[in-house]
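Only a single protein chain was left out; the remaining protein chains are all shown in position.
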Amino acid sequence: MSGAKAEIEIIERYCKGCSICVEFCPTKVLAMDAFVVKVENADACIGCMQCELRCPDFAIKVHKL
Amino acid sequence: MSGAKAEIEIIERYCKGCSICVEFCPTKVLAMDAFVVKVENADACIGCMQCELRCPDFAIKVHKL
Amino acid sequence: MAKKVALMQGNEACAHGALYAGCNFFAGYPITPSTEVAEVMSVELPKIGGKFIQMEDEIGATAALIGAALTGAKALDSTSGPGMSLKQELLGYACIAEIPCVIVNVQRGGPSTGMPTGPSQSDMQQAMWGTHGDHAAIVLTPASCQEIYEETVRAFNLAEKYRMPVQIQLDEICAHMRERVEFAEPGELEVIDREAPSVPPEEYKPFDDTKGLVPPLAAFGSGYRYHVTGLNKAADGFPTTKAELVDAEERRQIDKVMLNQKDIQKNEEYLLDDAEVVLFAYGSTSRSARYAVNELRKEGVKAGMFRPLTMWPFPDERIAELADQAKAIVCPEMNLGQMVREVERVAKGNCTVAHIGRVDGEPINPGQIIDKVKEVL
Amino acid sequence: MAKKVALMQGNEACAHGALYAGCNFFAGYPITPSTEVAEVMSVELPKIGGKFIQMEDEIGATAALIGAALTGAKALDSTSGPGMSLKQELLGYACIAEIPCVIVNVQRGGPSTGMPTGPSQSDMQQAMWGTHGDHAAIVLTPASCQEIYEETVRAFNLAEKYRMPVQIQLDEICAHMRERVEFAEPGELEVIDREAPSVPPEEYKPFDDTKGLVPPLAAFGSGYRYHVTGLNKAADGFPTTKAELVDAEERRQIDKVMLNQKDIQKNEEYLLDDAEVVLFAYGSTSRSARYAVNELRKEGVKAGMFRPLTMWPFPDERIAELADQAKAIVCPEMNLGQMVREVERVAKGNCTVAHIGRVDGEPINPGQIIDKVKEVL
Amino acid sequence: MAYDYEKSIRPGKLPHIWCPGCGHGIVMKGLIRAMDSCELDRDNTAVVSGIGCASRLPGYLDTCTLHTAHGRAAAFATGVKMAKPEMNVIVVGGDGDGTAIGGNHFIHACRRNIDMTYLVMNNSIYGMTGGQFSPCTPTGAKASTTVYGNPDPTFDIAKLAIGAGATFVARGTAFHATQIDKLIAEGIKHKGLAVIEILDDCPTTYGRRNKFRSVIDMMKRLKEIAVPVAAAAKMTPEQLEGKVLTGVLHKEERPEYTEQYAQVIQRAQGA
Amino acid sequence: MAYDYEKSIRPGKLPHIWCPGCGHGIVMKGLIRAMDSCELDRDNTAVVSGIGCASRLPGYLDTCTLHTAHGRAAAFATGVKMAKPEMNVIVVGGDGDGTAIGGNHFIHACRRNIDMTYLVMNNSIYGMTGGQFSPCTPTGAKASTTVYGNPDPTFDIAKLAIGAGATFVARGTAFHATQIDKLIAEGIKHKGLAVIEILDDCPTTYGRRNKFRSVIDMMKRLKEIAVPVAAAAKMTPEQLEGKVLTGVLHKEERPEYTEQYAQVIQRAQGA
Amino acid sequence: MAERYEIRFSGAGGQGLITAGIILAEAASIVEGKYAVQSQSYGPEARGGASKSEVIISDGPIDYPKATVVDACLAMTQVAADKYANGIKPGGLLLLDDDFVKNVPEGDFRVVKIPIMRIAKEDVGREIVANVVALGAMIALTDVVARDSGETAVLAKVPEAFLDLNKKAYSLGFEKVKEAMEQ
Partner (left out) sequence: MAERYEIRFSGAGGQGLITAGIILAEAASIVEGKYAVQSQSYGPEARGGASKSEVIISDGPIDYPKATVVDACLAMTQVAADKYANGIKPGGLLLLDDDFVKNVPEGDFRVVKIPIMRIAKEDVGREIVANVVALGAMIALTDVVARDSGETAVLAKVPEAFLDLNKKAYSLGFEKVKEAMEQ
């Protein structure tokens, strides 16, 4: 059973790989995959929206579950 | 006997007749003569230098006696 | 009912002409010998609900002018040489972003502060070339107070019609002399307003030239949301570096003037039919020239005058014809040789081209012109 | 010992040329594509005890430039179109107050912001006419990195010798391409310093022309106390509105350039002896033109090139001769027709004058030139 | 729910031109949220900028947008607002654009107290031209024209704005993303000139030269130096050393300029 | 004894061009006394101005004088001082020149804290061009472009200077003539940028329009509104209503710009 | 009246000479419907310094808008008289304030002297109307516009409160000069 409080949508075309979202996710949900971010630990997401808020590139959307 | 503490020199060529010196002389030594200032009451001069200081036109010199 | 008449300065006539043309915004920064334009506007505009703003400097004034014009205002700015030099960057902005507005430059002695109270015609080449980059210019040069009134109306019309900045270049003499001016009745003079878009907002492209060389301009706040930039751009207004789009933009902005020269050109021809010597003169100098023509005719010299009211685009075609016809073209100008260069360029060696220059703060008097004409003939 | 050589950009070469010429002051404001000039100066100047200051804007930069030059400094400023437009007022100040200084303008697409990263030659008329009022201009147009290095030295020499601002007009291609540059040894290139007054301070008049067209300039802080102003002035430097004095000042400031054209002019003539078609080309475009000349010669076309290194004052005399000699003069320029107007003016209809214009951010390539030459012949 | 930024962004304009990690995107999001929360009518809102990376922002927003000349945004905006006071006018731009070449228009907009919101995206550098120092670059820092360390003192934008007469001044950071929209919204609602400075980052031209290994380090620094005004009130000068206050720094009421001008019109018409 | 102004004035230059009663002459005398009291070497002193009536001042002084373009004096002066830091540099000019068109150079000179003295002769109007309002014209006042009363708020020059970082700010009036030289002298001695504002009068273009019967009335007003800072400290806000503080308003120590740049040179040469 | 009639008012800044020129031009062009051009020259000083105002009046359009050699010249100061006397047409007219112009310039022109300033101060009571006194005198002397037209123009220019003052000044100028001529 997933503990995720939210689903993370990544718009790869927009992501420039700055890794801000990775760094400031409190539960380390995200990780870098070469130049683009990926969801590595979806279950851990607490839906805090920090990644969406701070992504400079409109590349992450947090859909609360 | 003169009570003047100073002698007033007026450089007529410089005086533009603004009458600042006349107004702010505490003892009313000066007066306007048409467009140019003149010494009207030399004896009253207390040598306070106000007229020289405030004349915008370098037209008055106060020579202390 | 008798028409309203008044004795007024050229600068005042300019302001009243602007008001007739529907000017409802003025932004400027005071400078001799142009201040009366601003002063009249500061009094008159609020009376009709228009806006007058004195900005912190000339650059700010031109910026505000353009900002206001984008909201749909008919906007005027006046200045003199030093201010005109400062405005050059934003004049270029108004060219490339295609913003209708009118700037009056009252020429005084220069360069730099020069002789602020002396008349001059030495910003005539600057009017065309002052800003960097290729662009077209429309520059008017009226010569009497009545004409300044009327040409200011025309300046607004051209600005609105061709969606671009129009300059009126006065000289200090025209600007400060007083003559009787007849105010035009409503409807008496043509007043043109810019074309608004006919397409719905979703389809609007601010630089779309498919319907003609001058794309319609929507006002900010009228329901059209679009982008304006001083970068080269595509029809939709967004920046591009694509060679073909940049090329198309740059050329169209010049074409809209050069291909409409017939409509933009205006000049007066005085006794040119049989003229052997043509005086090419404008602004206050043209008044000396007319005086000289009359005197010369009395002496049997076949003199005439060509007087451009539209100086830029330069009347190449007509001057070329006159160069073919005449023995000489003499150009009196209160400068050291500016418009005479254009006459030379166009004359192609087909006639003598001579210049009478004066930059000492004194007007060129008829006698000087008469002497020169006799010298070249 | 082998000479110091390096691969460097035109902009870098310009900075190093300035240093060779003795430049010890730089004031500027960053703008693409000129920033490397400032960047090199910011690194190199403090090493030799010189001063680099980045001012709040381009106007401030030119002001600081002039202020520094008055203390005796050799001062450089670099910019591009929008900045050049902003500098126009103070460029006029440097003209009328006769301040030696050098301004580099790296031309990019315009007007306004235009295409900041695209090459252009569309500020060439602005270089002459950008500021209001009559004045003379010296404008250099080198075409390779080595030449930029050397012409920058010459620019300083002319500025110092004629006591006036000198402009170097580069285009983005010349400014940003990298070539090998040989640094000159000390003494190898001539370096001119301005003439200091020979009279004692009491007798010094900063605009006294009794000894020649260029009055000596004392440095502030060197024991000479005098007045500098942008107003028209008498020989003693104090403002005047006396017609004869104003006239004398204005004309002398132009004469000092126009009567010394021999010394100021510089150009390259390539295969002109028997040329039937002359390419008039400058800056990076001249490199395409040379390529085209070589190709055309291979095909038997008698082509040659006239390449001005001094663009202003314009080489009227030589172009007039070439117009007599050739069938056509073809002017490739990255603009929509600027220097070609001067060629037309001077050619007086004696030969065909054609223009190749390009403003899309792409260079004019040799093929275009070859085609045009064939078309006009 | 995921925030719907798209409805405010012009179709097809993303991805934007800013570099990876550039804070300008974070600020733009804050601006969009603020405009939404103030329910600005996009047909009647003008967003005006000068030139610079930050000044590219308006191109993305689906409203009336005006990308002007370097440093002149406030003056263009003043023209828009004066001519049509019913429009909402927002100026955006970089620290260089606003406080170097644009300094004069900035202080005069503050003086006039014209009803506009001025958003400064302060990344302490001229990003677009490749990293020359700006008036907001810290003294001692490295830039392409200060390789020996910047000798220039730094503007305190808030202090400057207050000195010039601004009636609302606030400061946030790109790290404190949730605060950005609140500050801007409060500025938009304020009647008069509101200055909102957001401390931002330019990893490309500032970060690398100044030993930030990545934008993450830059963000962490923003996190560390920021102290909300309320918290600062309880701190000692020593504790505040090296810190920067955030939140609403100044607020006062003064007559708004276009309203003052409306009275001029009344007087003119009454006469 | 009568003060010997002549030795500082260029022979044959008096009478000056200013109108009867214009305060600029009073300020010029104060400047001369200040320069004397600081024993400035006239060969090594540059007095720099822009354009305006006030800016005509340098032409009278027998020193190195530079009459530049409208608003640009501070930037020209910065070039002089940077290139030759051993020179004493004094900028003089009007309120219009300094705070309208010259505002940007003014605030940046303050920011840099370059060792110059900036003397503003604030007559609240553009005198030379015939009396248009300046950023220092009181709200409501009449000028040739505000016949219905000035809608513009007024700059507080001192506040602006402090906001921009000036390290010495003082204010005097043309009426308080004895104080003028003291304030200027203190400014000259201060290491860094010193701003001295002298409230001045323009009877010709300001006085008449604003119901001052003569320059005397204008001088009396200056006398009335001025309150020395020390005295003001003991006054209530009500008492201070409509008053203007005079004396040294602000003084702090910060590194001076040309000295900072000397360190850049050292670092460059050490490297 | 000649086809083109030129009048110069010269003196010092602040004496209202520009206004005098304007009123004359209004009398000619607005009141009488002739052609007129008024112009002036001024120095960098806002007040003081030399001042001159010129009016050209004609029945037809006026080309060159500046004075060439004037038909009539007013000189309120010695400086003005010295500077402008030789710009008067042969047979022209020089009107001067004889309290201020002590050295009367010589030349081929008629000289008429009245104490303009003194008339304004003593007879009218306000120095400020000296220009209107001068204007009255000038019109009386030159007949370039009708006496009434001049008065209409003067009164159209001044505020209500000063109507009488100016009317008086104008009349006095007109009459005093007539007296002077008769002497």
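Labels for the chains are A, B, C, D, E, F and G, by order of writing; each one numbers its residues from 1.
Quick note on the criterion: a residue touches a chain if its C-beta (ideal position, glycine included) is under 8 Å from a C-beta of that chain, and two chains touch if they have at least 3 such contacts.
Keep in mind the model is a prediction, meaning the values are calculated, not measured.
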**Item:** From D:A137, D:I173, D:A218 or D:I264, residue that would touch the chain that is not displayed
**Value:** D:I173
**Option touching the unshown chain, where D:P46, D:P116, D:P165 or D:G357 are the choices** = D:P116
**Fill in**
Missing-chain contact, candidates D:S222, D:Q261, D:N294 or D:N350, resolves to D:N294
**Message:** Can you say which of E:G130, E:G149 or E:P228 touches the chain missing from this structure?
**Reply:** E:G130
**On chain D, residues whose C-beta touches the chain left out of the figure** = 5-7, 116-117, 173, 176-180, 284, 287-288, 290-291, 294, 363, 365-366
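As a convention for this text, only the chains that are shown with their structure count from here on.
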**Message:** Could you pull out the residues of chain D that touch at least 2 other chains?
**Reply:** 43, 46, 56-57, 59, 82, 89-90, 93, 112-113, 229-231, 239, 241
